[in-house]
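Of the protein chains in this complex, all but one are displayed in their positions.
Just so it is clear, A, B and C label the chains in written order, and each chain counts residues from 1 on its own.
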């Protein structure tokens, strides 16, 4: 299990998400509050879009903990981005801490990250890989369930390099989860799988909050939407905004103590931020 | 603040100290129990003597956390040593996580490590360095109070490369603390300094438990002595032994739940393990 | 292309192979002489057996260059081993420099490394993986042709965990190469593949010098055998010995300038060092 956040809106300084809030993502790397184990010290990654340059996002990952990485601290003070992914990792038991296993994963214009785990992954890895196109088969660099799930997602898209509507993107993500569930049933895996995924092409962002066993609670997921997320004199706040929001954060945990700024994404739902910054929270139907 | 351990005795497998016990040092890197903050994830180091080769100890350090370092895990299963230092670091605020700041520090046949901090160190660093011989002045590679304290210790020895009696070693360590205290008073530093040091030349081991303000509690320190420290079928124990022990562990925290195996080093005391493996716990007189 | 060496014999100090000779492996990491490109700076690895502890070898790898790694320098001065693998890497174009891609690779008691490349590997990876048992399928951590070739080799063995005769080991290695060649033909790959492999179970060592196109020269491979390999006062030499040698080095390049100490392994041959330290150089028949 891990912690992550996604931002989409008017350009935000990375530090305002990663280091300045009371419960910033870096704080969550050693003192997460919404999971039983507070530590997410097995490396980290950030990915962000610079649409003024090209549609391929930038990626910065490391196997050292987020809290002590000087390069991250420096970059956070200088990177302004309209769409940003960040992830602090708690490696599942037996999973290697290695650069190739750091989230977010990137392919062309896509970013992907995962908070959760695919139960019995070693028993479906083979079946999963068989389903991939040759190019996605060779794309996978590491051994995580998360990166393989990303390959399955890309495999659902007719043209991963082309433009996508939010609809098609949502459909591909739901199909990915349904496919993973089907392989799990085939392999007779009884343990629950946790699928909090986040994905973007730089235009649309979608994140899910889901566990495939109704008796279990999925990992936590919150969001905050408004006119602007701002840190001033040590205080970070989401300034209120109109219907078409200008700043949306989707995050494993609230970044601040201002309770009214944060809403829960309900279990079994997905949250979608459209290119126009509309926020839709809908039931994740068709995933089982 | 950090966690450390020293072993001296018949050769022990590194894994029996670092990975196998319930409260192994690697466990303490993410779940220390005897300090308010459980996390010691800012790098680690191990040093061990191979007297069959030469008197200079081997050193292995890294800025990644001990719990995820594959090289450490592999080495721990293969290194047998009669004298071993190991340290997991929680960097003091403002201190850089860098290889040069990892404990233990090594100079010739000496190993040194520190759990604690020298209050107001930036205000005495200059005075401290002035006192050093040219060669020790240039020896210091990093910026920690701990490495500088090591240089002060080496500076007390007439011939750091020569053989030392336990008496001279103890005297040099007490003088080091007294000297640090004197510089602190000169600089009018009021905050308490914590000096849990461990030092060895491969023959004698000495560790201190001390804070220079009587109103404060020093960091925890325990020891265990017996015939042999052994891990079998998932259970680690210190087997009881006679007066001249064959295995002594000095450790920030007990490595096992077997309470009778562990004794406290009292506040304001030092523990000395002689080349003949005699264990002496004595008051740290003359340090103030 | 890379550089590697294997040692088998009476315990040798790692530094006598890695740092002390004129053309030590660390020297070869920045100034190799027997390949057109002198640089092998994309990480390194060492593996060695400690049979007094258990049959599983120790592994130490890093993505930093061998020449500047302090931990390697320290370990080399203290590790004595009767069987040792060491490798400095020049990553093939497009291959990631990552810990999971560092040689030697280890599985149970086996060590494996590769100097060369499998042409068109992305076009046979899928076919190759399909052939693996489930457990070997999940064993592979990285993306190199070399680690996959190791999995193919282990897949040839009836019982990888059991004891092997040199004969069976040789047969498995020849079959591995034959299998890789067959897949290459199937995929219509015309470029030459270079298979200088080294493998050991700690008892027998086998290394090959081979390219699958008779018009090409395989990567260089030398060996030296004698009573003892010794470095004294800056001079390293293989002391002459009797028929049953006590020290054998197999190496991409001679470690010293003493020409009579080094023999070429002919193209298309393999060299085998038996548990009794007999050295056999034989034609690699049946590999095509």
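Everything that follows uses one rule, which is that a residue touches a chain if its C-beta (ideal position, glycine included) is under 8 Å from a C-beta of that chain, and two chains touch if they have at least 3 such contacts.
As the structure is a computational prediction, the values presented were derived from the model and not from experiment.
Of the listed positions A:22, A:71 or A:133, the one in contact with the omitted chain in the full complex is A:71. The omitted chain makes contact with just one of the residues A:10, A:31, A:58 or A:227: A:58.
The residue from B:142, B:241 or B:268 that touches the chain not shown here is B:142. Interface residues of chain C with the unshown chain, by the touch rule above, are 30, 39, 41-42, 63-65, 67-68, 70, 91, 96-97. For chain B, the residues in touch with the chain missing from this view are 96, 98-100, 122, 125-126, 129, 134, 137-138, 140-143. Summarising the interface, chain A meets the missing chain with residues 13, 50, 53-54, 56, 58-62, 70-71, 74-75, 77-78, 80, 99.
Keep this in mind: only the chains that are shown with their structure count from here on.
Centre-to-centre separation of chain B and chain C, using mean CA positions: 39 Å.
Each of the following residues of chain A touches two or more other chains: 96.
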